[in-house]
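See below for the structure under consideration.
What you see is the complex with one protein chain gone and the rest in place.
Labels A and B are assigned to the chains in the order they are written; within every chain, residues are numbered from 1.
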């Protein structure tokens, strides 16, 4: 099977999923108790104005027509009006997305830099002290509430020793770099704005590590068990028998095959990181989608909540598609399947 | 099997933690030293001491007692979510795997859709739609959790559905309902049961997260996530208010994870 066909097939498989997501979000936002018209007008509305608004919003139409209107809106980029920010939700999403993306990517990079090496060390020193320690930390990372870790970081690194800033994306008073990608670190680099770059990185550290904590645990555990499986397989024993040195066997043979399966799990890790961003952003007042969603929840701003939900679901699917495609190119076995 | 569990130190640690949690929940009123919701403004923001093991919060409530009572809330949430989503997921998974064809495809597409959201995001939007309360968080988590069981059960059903004992049952004229509940499900739920014990921890973690952002337990409930949310206001003055509820969550989740992992190893000796 060639690459184009593989990708085409994955894209085709995405269609029913996206369709399903739209139905699910529609069901959540339209059939669950609570009348949106009443929400907008508040409790003091007269029955007349209420029914007028219900009519105007199409709430009296049959469900399938409501769904049709909803889909038509989505295709035109209309996700409704945020009742809190008074702006179209799609505009808000565009505004807050880069911050979340920057934070999540930063967390993923940390995850890979820490998770994979520790997984390998743990596997190669199986049952030794280094392995035991790594395993316990990885387990704790998976079991830890990230938002709590964030609070501890704030307590220590921000309030106690003041090493890193504790909220926002830049020092107060500093103006953001010229808008190119919306990611401050990238934009500052592109415009050569060093003070802003430095500040942006410093602000990323605490929320980034917090968000990475969960996924580091996951990836370490996956790498370890995948490496162990490879190290126990016949061809590795053959390599040992041929007299290959420990390091050559480990890095020459086992590494490639042991780390590869971990790549397929990156999509899942990315999903966890995105989910975690909701909590982490609200701990660090990080002005991204997560904090936007949490504010929206507190102001009963329902269109905004659904907008974030849908955007994150679509992002999650796209990332998985990209990873599957990458994997297809990396793993020669898939090409002949 | 029991010997295998007791021979793994990490599994034993998990088992002991889980037992302690169960006992704490059962005897919360006896263990707690103070009323968990009664404010005592004269005693506010006390650091940990012999009188208040974990200190007090901004209205003088004893944090130790709140955490002890919070065990009940968290455990109840975890159990109810699993008790709702496990049967639903199991039956759907068994139907999908056993009947196959269109039915299978339909059920699996639906689970795919649910699994295409990061779990906490979907739970968040459902809980937000239903309105903030513990009951709604339970519903929201149950609604996002069942597809995992469906997947696991389906794949183990696929591995046994052509067994001769199931064919024998068909040859005897048993109806599909009987075959499903008497033959298929009892022989394919073991892996999902282990997953459920692991999940208890993750459900508790997710519920705490949802409470943290204001969707779950409402003040003055001594729910751990809500307590952490509350502690942000007094972070500067009371490190203990932010520290101990988090440790409680960490230990609880760790306990269920260790136990679930251990059970997994016992049943699947290939791993590790």
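Methods note: contacts are C-beta pairs under 8 Å (C-beta built on N, C-alpha and C of every residue); 3 or more make two chains touch, one makes a residue touch a chain.
Rule of thumb we're sticking to: contacts and distances are computed from a predicted model.
Between the names "Proteasome subunit alpha", "Dipeptide ABC transporter ATP-binding protein", "Glutamyl-tRNA(Gln) amidotransferase subunit A" or "Electron transfer flavoprotein subunit beta", the one given in UniProt for the chain missing from this structure view is "Dipeptide ABC transporter ATP-binding protein". Considering the intact complex, the chain excluded from display touches B.
Taking the complete complex into account, B:169 is the one of B:136, B:169 or B:257 that touches the chain left out.
Touch with the chain omitted from the figure is made, among B:57, B:104, B:183 or B:223, by B:183.
Hidden from this view is one chain, which touches subunit B at 163-165, 167-175, 178, 182-183, 186-187.
What we mean here is this: only the chains that are shown with their structure count from here on.
One simple way to say how far apart two chains are is to compare their mean CA positions; for subunit A and subunit B this gives 22 Å.
Across the complex, subunit A meets subunit B through its residues 16-17, 20-21, 23-25, 28-29, 32-34, 139-140, 142-145, 147-149, 151-152, 154-155, 159, 225, 228, 271-272, 274-276, 278-279, 282-283, 293-294, 296-298, 302, 305-306, 308-309, 312-313, 316-317. Those residues of subunit B lying in contact with subunit A across their complex are 109-110, 112-114, 116-122, 124-126, 128-132, 201, 205, 208-209, 212-215, 225, 228, 231-232, 235-236, 239, 242-243, 245-246, 249-250, 253-254, 257-258, 271-272.
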